[in-house]
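Heads up: the structure comes next, in structure tokens.
One protein chain is absent from this view; the other protein chains keep their places.
Presenting chain A:
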């Protein structure tokens, strides 16, 4: 069975690109366009990896990461964000994220990082 990835992103263009690329790589992709939908999906379903933005409507990325870490420590998280500020990146790693990718991103590189994170 293919690995399930939850993509939490509010930019429709980025969402579509991620969905296209990850499906092409053989993953099952579930999309959430805001933090509230993501929280609901995390309650109802199980995922092998979460790929999330930090700036999200209703519930921000940090709260989602905190929620995931409280419920299930094992789920790997990759952050995909426009932020390049050192403190934001270190905060994310301190919260337990497995990888941090900054936008603009290379889809091929993202694909490799997802693969590597899932293989851990």
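In this text, a residue touches a chain if its C-beta (ideal position, glycine included) is under 8 Å from a C-beta of that chain, and two chains touch if they have at least 3 such contacts; residues count from 1.
Heads up, the rule we're going with is that contacts and distances are computed from a predicted model.
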- line: Among "NADH-quinone oxidoreductase subunit D", "HEAT repeat domain-containing protein", "Peptide ABC transporter substrate-binding protein" or "Peptidase S1", UniProt's protein name for the complex chain that is not shown is "HEAT repeat domain-containing protein"
Field: Touching residues on chain A - with respect to the absent chain
entry: 11-14, 16-17, 20-21, 24, 103-109
